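Some notes on the structure that comes next.
One protein chain is absent from this view; the other protein chains keep their places.
We call the chains A, B, C and D, going by the order they appear; numbering starts again at 1 in every chain.
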Amino acid sequence: MDLTTFLIQLLNALQYGLLLFLVASGLTLIFGIMGIINLAHGSFYMMGAYMAFALTSATGNLFVAILLGIALSALIGFLLEWGLFSRLYKRDHLDQVLLTYGLILVFEEIRSMIVGDDVHGVRIPEMLSASIQLSETLSYPVYRLFMSAVCIVLAVLMYWLIRHTRLGMMIRAGSSNREMVQSLGINIDLIYRLVFALGVTLAAFAGMLAAPVSSVYPGMGNQVLIICFVVVVIGGVGSVWGALVAALLIGLADTFGKVIIPDYAGLTVYLLMAAVLLWRPEGIFRRI
Amino acid sequence: MSETLLEAEGLHSFYGSSHILHGIDFVVRRGETIGLMGRNGMGKTTLIRSMLGHVRPRHGRVAVRGKTMTGSAPYLIARKGIAYVPEGRGIFPNLSVRENLLMAAKPGIDGRRDWTYERVLETFPRLGERLTNGGGQLSGGEQQMLTIGRALMTNPDVLILDEATEGLAPLIAKEIWYIVRQIRATGIATIVIDKNHAAVTSISDRNVILVKGKVAFEGSSAELRAQPELLHKHLGAG
Amino acid sequence: QGARKVRVGLMLPYTGTYAALGNAITNGFKLAVEQGGGKLGGSEVEYFTVDDESDAAKAPENANKLIKRDNVDVLVGTVHSGVALAMARVARETKSLLIVPNAGADEITGPLCAPNIFRTSFSAWQPAYAMGNVMAERKHKNVVTLSWKYSFGEQSVAGFKEAFEKAGGKVVKELYLPFPNVEFQPYLTEIAALKPDAVFVFFAGGGAVKFVKDYAAAGLKSTIPLYGSGFLTDGTLEAQGDAAEGLLTTLHYADGLDIPKDKEFRAAYASAFKMQPDVYAVQGYDAAQLFAAGLAAVKGDVGKRDELVKAMESATIDSPRGKFTLSKAHNPVQDIYLRKVEGKENKVVAVAAKALADPARGCRM
Amino acid sequence: MGELVLAARGLSRQFGGLAANKDVSLDMHRGELHAVLGPNGAGKSTLINLLSGDLPPSGGQILYRGQDISGWSPDRRSRAGIGRSYQRTNIFPAFTAFENCRLAAQSRTPRALHIFSRAQNYDDLRSAADRALEQAGLAARRDIVAATLSHGEQRQLEIAMVLATAPSVLLLDEPLAGMGSEESQLMVTLLQKLSADHAILLVEHDMDAVFAVADVITVMVTGQVLESGPPDQIRASLAVQEAYLGGGEPDDE
Partner (left out) sequence: MSSAIKTPRAALLATLLVLSVFPLFGSDYYSELLTKIMIMAIFAMSLDLLVGFTGLVSFGHAAFFGIAAYAVVLVSPQYDPSSLWLVLPAAVLAAAVAAFVVGLFVLRTKGIYFIMVTLAFAQMIYFVFHDSPLGGGSDGVFINFKPELRIGETQLLDLGDAGHFYYVVLLLLVATYVFLRILLRSPLGHALAGIKSNEHRMLSLGFPVFLYKLAGFVIAGALAGVAGFLSACQFGFVTPEILSWHQSGNVLLMVILGGMGTLNGAAIGAFAFVVLQEVFSALTKHWQFLMGTVIVLVVMLLPGGLASLTQRLRRLLLGGGSNG
């Protein structure tokens, strides 16, 4: 591999890693911080992608679609927490597994009933549709770089929210002892509802943003589900930076795995996860 | 008579089918220090939790500042200026010491800000040395200080200390009693549950002894000291 | 005898990634029946459906559902090759009649071939082999292939390689990525570095959409021509948009075929289901036609298995794709078209291979 | 004085920049109750954690009956006879008080891996469990699920469980905390009885109890041993007064 190729692969790895972070960001919040095992994360991602498709077709503009989609998914998240999740906090965590599995099936079928089972594409907005020439044969789409930039902004915002705002402290406190948080006069139920909605919105937002490059198809949610959990867990549950670092590591492992050991490329991510967790049984950035 | 801050009337509470509180009347007025005593398992904690909304009483009434709030959400009751230091500590192990304190900070119901972050650290210098440590990494006594400090950060009108000196070294325990006396002067009421009866009666205005979920005695510290056999009978203390 | 309805078991994906394909096949099949006035080869039809979920682990059980629970006379399925292989096994064991309306695994009409197993679609080998010749003719010397690492992808590449290298070309590198991974960027970079004359790929569905878009976005489309087995651009053009414009693929069906049967079929399909048919619908339609040929010969008496099979084997199917017959191994002997993406259509450019028959390696029948 | 059972030799433990234990040495003899006092955060629990194996030391040695056990796992130390209780209640919340103790007793039996016999049927386990509950004053609450015991009762259970493992060394981290006066009294009597044939390390802030039962007292401050000696010496020590006990009795107004 010559140097240019290597550098481009490195760029690929970083870009993929950032994309993974984007997709996993909502899970970092709902699972990592709030401690809810949410298998339906992929469904929210899919929901977002389909919203991007449907709303872009309707409005003709991806950005307008994203704004509408954000409002819609926040509402859905709010209602789900209110109607379902909030009633399970006192129960065994595995009940959440069951609930969210049921939701996957329900969402997938609702999608099928409303939009059908076809594969769809979403156009990249005109202003971002250019490409940058990297080598004589290869160029890089601006939209991907735009996505990466959004991911970085998102990571910083999330880190700030979780680590440096009182709201962030309350959310984290809520995951360890809700009763005590209440005793401090904090309406943790409402906070959880809002944060859950935010998590759902992030997942959907990821789907909307990724729709133009990933296309929109049935079952797309299930495909990202496992990798999202891998990102959150390798990073250390509850750590935003951890998730970012983990996502980048996975990006590297996956990209160079495909190049260096193509026959075992499917294994690399799991090898990485097993290795990391055996080395650090609580993820890279174990939180206090 | 000064304002009634917290009041329970004919309270009956259950855990599942076991009947724990059998018709308890209990009143906390402004600026009052009340000792709540009883052997292990007599229902002291249950009484507190019933008044704070963590346990929904099956019969009876809970009023906060004169307003009936039986079974209201705990955060609504807490917002009325009631702070709680639960037994067995309620620190957030995944938050740093600093965060444990800051997340709770709020002015009192009348806008008072007597207790600030700085003042809490002054009171418990030990905490100041451990600010970035996770709550879960503190020693037992340090956790206890943190819980008390955090409760004070909410600038309450009623402070409930459920075995708050458990695990505190004698010097610090004394510091706690000192604080209780001090804040009483500013009009803050305190409910103290503590195994050290001597210490409790030395600072309390009024004492309540629970036996099997019923009030077995209510009276001033002087009255209680005058009847040592009561202490012996209900608390097993010599 | 005539009173008994023929029991047709449809084992197709109705949920998951391939749901649209399963629906198209079902529609195609039902259209043929409707055109026969609700009858197939003169017999009334009763349907039994099972969602195979494209889950190979459940395949034998799902097939048994139709065979043992519903006692179907014919099993029609499916899309996913792994599932179809399992169905073929069950069919061999239970001697049930099986018509495969899509799955292209070479084995089905290779080592697994049997008198009671038919296919109305294609073998993985067929379009790929045809493409090998096309690319060699177009003077490409060094080619890189890329596909998912599963047997259907590997068979497509093998078919392509066989023809292409026989015609003097060279496959400089075979790239595979784990199924169903769709992160293509590392491979695109590698292709850009290798600078082959052209690239041959096998992808389908959502993966195909993403690949074609990524390939174009990486700027490779203009410098290194992309070819593929037809599924790359079938049922996906809407989603691929401009990125697919001009791509060349080979398949046994195309848009703009000048065949009366096709025009009639398209019109009927469009009016019945309010959407345009695709190759999957054609394959489903032909599955019905093939079975109809058999039924007609035995007048609906499915008990006469030998006669039924014989009639099916020797039938000439008047398919929208053009007439075809069956090889000894029961795979269509059919024209493979070279198609070019124009607008939202896979326009036929030429016949890439005339009456191409699968070599049916390993078939003893 | 009985034989030397457990000894710490220059134990230290760092937490990042903080030396929670620094060069701590201490002897525990059979038949002797050794109390460890010190302000909050002095490193008392850390010392117990080092002795019990819950934490690995950053330096120093632990000798058990003359053998260096610094590298042993906690379970191995426990099986060898070093039992401990926790400052933060650490019980099996889903089991009844009795089952908590029976499980503790089971850890002593070599048949722990027997698969084809009912655990319920072992009389010796049952009686060991019941005896432990009795000793800790919890017999009346035998069949209550631990999670629903009151705080003080859970503290009693904490002690009962250690007792059920019949250890020869007892490391007790604030056993009296959370207990009422009567239970404390009971516990003090129990400690006195046990100290006859056990080596006991007692960390406790209840001074009345400590001075009533201790044979030797070690005072720790900021991870180091400040002073060690018989109770009278400690009571008299100015350094100890200042660091830990504070001035005269404050509680009488």
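The definition used in the following text is that a contact is a pair of C-beta atoms (placed from the backbone, for glycine too) under 8 Å apart; a residue touches a chain by one contact, two chains touch by 3 or more.
Keep in mind that this is a model prediction, so the values were computed, not measured.
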Missing chain: touched chains present in the view: A, C, D
Contacting the left-out chain in the complete assembly, out of C:R69, C:K95 or C:K323: C:R69
Sole residue of D:D54, D:E134 or D:E227 that reaches the chain not shown, by the stated touch rule: D:D54
Contacting the left-out chain in the complete assembly, out of C:K149, C:K173, C:K195 or C:R305: C:K149
Hidden-chain contact residue, picked from the options A:L75, A:L105, A:I132 or A:L157: A:L105
Chain not shown: contacting residue from C:V45, C:A59 or C:I191: C:A59
Contacts of chain C with the absent chain, listed as residue ranges: 14-15, 49-51, 55-57, 59-61, 64-65, 68-69, 81-82, 85-86, 89-90, 105, 107, 149-151, 178-179
Missing-chain contacts mapped onto chain D: 52, 54, 73-76, 78-79, 84, 86, 90-96, 99, 102-104, 106-109, 111-120, 122, 145, 161, 165
Chain A residues touching the omitted chain (full complex): 37, 84, 87-88, 91-92, 94-95, 97-99, 101-110, 112-113, 226, 229-230, 233, 237, 263-264, 266-267, 270-271, 273-274, 277-278, 281-283
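Simple rule for what comes next: only the chains that are shown with their structure count from here on.
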Shortest walk length in steps over touching chains, chain C through to chain D: 3
Farthest-lying chain, centroid of Cα atoms versus that of chain B: C
Between the pairs B-D and A-B, the one where more C-beta pairs touch: B-D
Chain occupying the most central position, where position means C-alpha average: A
Whole-Å gap separating chain A and chain B, where each centre is the average of the chain's CA atoms: 43
Gap in Å, rounded to a whole number, between the CA centres of chain C and chain B: 75
Centroid spacing, where centroids are CA-atom means, of chain A and chain D in whole angstrom: 48
Two or more partner chains touched - positions in chain D: none
Where chain C touches two or more other chains, by residue: none
Pairwise touch network: line, ring, star, complete, or other: line
Pairs of chains satisfying the touch condition: A-B, A-C, B-D
Interfacial residue positions of chain B with respect to chain D in the complex: 15, 18, 38-42, 45, 87-89, 126, 130, 137-142, 144-145, 163, 166-174, 177-178, 195, 197-199, 202-203, 235-238
Chain A contact footprint on chain B (complex, rising order): 52-54, 73-75, 78-79, 83-84, 86, 90, 92-96, 99-100, 102-106, 133-137, 150, 154
Of all residues in chain D, those that touch chain B in their complex: 15, 38-42, 44-46, 87-89, 141, 148-153, 156, 173-174, 177-185, 205, 207, 244-246, 250-253
